[in-house]
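Here the complex is missing a single protein chain, while all its other protein chains stay put.
This part shows chain A:
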Amino acid sequence: MELNVLDKAGSNSTGSCSSSGGCGGGSKGDQPPLAHLPAHIREKVQNHPCYSEDAHHYFARMHVAVAPACNIQCHYCNRKYDCANESRPGVVSELLTPDQAVKKVKAVAAKIPQMSVLGIAGPGDPLANPKRTFDTFRQLSEQAPDIKLCVSTNGLALPECVDELVKYNIDHVTITINCVDPEIGAKIYPWIYWNNKRIRGVKAAKILIEQQQKGLEMLVARGILVKVNSVLIPGVNDEHLKEVSRIVKEKGAFLHNVMPLIAEPEHGTFYGVMGQRSPTQEELQDLQDACAGDMAMMRHCRQCRADAVGMLGEDRGDEFTLDKVEEMEIDYAAAMVKRAAVHASIKEELEEKVAKKARLAGVSVVTGTTQNAEIARRYRPVLMAVATSGSGVINQHFGHAREFLVYEASPEGVRFIGHRRVDQYCVGNDTCGEKESALAGSIKALKGCEAVLCSKIGFEPWSDLEKAGIQPNGEHAMEPIEEAVMAVYREMIASGQLDEEEALCQANA
């Protein structure tokens, strides 16, 4: 049994969180994640699946791999990037020229009208490939003006690119900032290519950090939205990220995305080979909570490949390979009309959902008097997993889920915590005898969750889940996620399930 809230309260009081403003527990479910943003920024991000948790259930994104070169080395990256079976940043199957990329983007936009965002994210550093990156952006801003453009960068070449970025109306930039201390940086970046030299160690990290911070300031000064990505590397930058969060927020970044390190020996990265471990789900969540403060903390990032296509968490890249795109006839003018209609209807649905969520956030478990509020405080939060294929409702079969979304229900309401990817190395089938391991993988991914909500579930996984202490629930199929999660939480309270633990918890205190 996990008693997250009590644990957290305990560790906070030991004082690792100062009054710096970078951390604080106040962000919990009491307001929507983007509510602190000024209206004009909210307007910009609300249809962006990578920035808005609500939007990511409805809108799709794509990356085009036009930027192979890089100007730095990170210890979590291996530049031998061509692998179709891996899904992580920096990995692609097919490198595109700008012309090919533009054709592919238009094909995807026509076929998947929910696609609202095109990003250039690698597989190297987009700004270390200025000609290929900007040629792609220039053509798209002319030929497909209804697509939002964004770019992510390590920041080294950012200051010299800001003027060019402004030209193509790129209003979202992501900078990966893992540290603001060169000593820590030297443990993450072995070298950079700078002023025609390969520079190593603390000196290299210092230059990189200065360029990142300068780039961030320049973008904010020009009104370009900046998101900061950080890779959480246990024992290297975990505590330090609280300071990073505070500083980038002060400088005007609107969103901070703390992502877990991905490190396996078979990736051939420094961290993978040297045995640097990845953070646990709990460590990631605790750090995200500690960094939240009043800045939006992003919890739905899927760490996509540099050529990903589709809704977050899915990849439809296979439908749009170079040969297939070559054969497609695209009438983009017609596609734009259809896209506009689809976007308008999604927007309407989204607004309705956000309004409903705001109403729900105000609803406590036991409605009514102040005396009831006192009772409500007694119940601990519960983590629940949800199987969904989009639209913000519970609409996926347990066995089909390649990932689960995790929500926390507490007397204060329901909040989104993150996603758990189901181990895809072994999907298995009836003949290969690995069915069991796929189920074991799903159960492992759901660690810490006490219920899993899905549209349907088979008998075998049902009993295995129960044995693992996770209650399967198929009674809320097609219901909106937050409402269903709250309903199950209420049922848990009503059944007295949380009462006993309350007593237990007091006995242990």
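As a working rule, a contact is a pair of C-beta atoms (placed from the backbone, for glycine too) under 8 Å apart; a residue touches a chain by one contact, two chains touch by 3 or more; residues count from 1.
The rule is short, and it goes like this: contacts and distances are computed from a predicted model.
Q: For the chain omitted from this view, which of "Tripartite-type tricarboxylate transporter receptor subunit TctC", "Phenylacetic acid degradation protein", "4Fe-4S binding protein" or "Glutathione transport system permease protein GsiC" is its UniProt protein name?
A: The record for the missing subunit names the protein "4Fe-4S binding protein".
Q: Based on the whole complex, identify which of A:P49, A:P68 or A:P113 touches the chain you can't see.
A: A:P68
Q: Kindly state which of the options A:L95, A:I209 or A:M336 is in contact with the chain not pictured.
A: A:L95
Q: Of the listed residues A:D163, A:E250, A:E266 or A:E326, which contacts the missing chain in the full complex?
A: A:E266
Q: Determine and list the chain A residues touching the chain excluded from the picture.
A: 68-71, 73, 75, 79-82, 95, 124, 128-129, 131, 190-191, 193, 196-198, 265-266, 268-270, 272-274
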